[in-house]
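The full complex has more chains than appear here; those shown keep their coordinates.
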């Protein structure tokens, strides 16, 4: 794992803890709903992570993209498959998605660092 | 097939023909690129149609949703699977996606009319 | 109440019932979370409906706008206050919000029909 990944994970964990610690019931339920959404069901968790990734790309949220790339990595999704998700996102969402694709690929490479 | 489906297909076909007939090279290539994108590759065409559907939902484009629902129907995607795609779209995109989900479900039912 | 309101309510009720009847747990929780969100809390339900309305306007979702206008009407929010919400939405979101403001005002007038 590269430094980009560590930094992202650390900041995300620290701030999520603060949000959940804030005592707001709606925010808490959003987090538990989010967890529920990506579990195996009629579609596999793996497929739903791909759906989450492409959604994050067309909505152009870099941190959401990083999060779902991390999950896709854990599921063993290949680089060729990731590129196909990139391609759908760029066709549907337009060239406005390209800068996010650059950062997504950089992050994907960091996730794969140290793998043989 | 219900009337919503027929009307959508007829208007879409008529206007696409006019766009392609306009002689603009970039527009033509967008259409052929769109076709290329959803063909079988590292990911199946079926999976990519699901990616196209969820993208259309979070971007809240009713006609794009209808188009991909039609393709998902042709691929034999089940209603339970469609609902799971709806759920990812509504969680990622928020309650702002609900009105589009209502229209999506109505269209999905029209696609299934006459099926036993 | 005018016909626009009746039609909106009827379609919304019919399709929400079908979505909730679909047996998808995530979709159900989104609906109950939505209800929870606008209840009195640190901010009043009335204030949160105004927040919901302005959010729907800048995200340009006509049906969401109608829904929150209906709630604002029930809370007795005045037309002058509604115009102020319109003004924030149009300044933050730009002239792209104007067409939605036209439809919002038309719907607001329908909500007020028959009132003296």
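First chain written, first letter: the chains are A, B and C, and each begins at residue 1.
The working rule: contacts are C-beta pairs under 8 Å (C-beta built on N, C-alpha and C of every residue); 3 or more make two chains touch, one makes a residue touch a chain.
Computed from a predicted structure; not experimentally measured.
Depicted are 3 of the identical subunits; the complete assembly encoded in this structure file consists of 6 such copies.
Everything below uses one rule, namely that only the chains that are shown with their structure count from here on.
Counting the residue numbers that touch the partner chain, chain B and chain C have less than half of them in common.
The chain with its Cα centre farthest from the Cα centre of chain C is A. Look at where the CA atoms of chain A average out and do the same for chain C: the two points lie 31 Å apart.
Centre to centre, using the average C-alpha position, chain A and chain B are separated by 23 Å.
With touch defined as above, residues shared between interfaces to two or more other chains in chain A number as follows: 33, 37.
Every residue of chain C that touches chain B in the complex is listed here, in rising order: 11-12, 15-16, 18-19, 22-24, 26-27, 30, 34, 55-56, 59, 61-64. Chain B contributes residues 33-34, 37-38, 41-43, 47-48, 50-52, 54-56, 58-59, 64, 78, 80-81, 83-85, 87-89, 91-93 to its touches with chain A in the complex. By the touch rule above, chain A contacts chain C in their complex via residues 25-26, 29-30, 33, 36-37.
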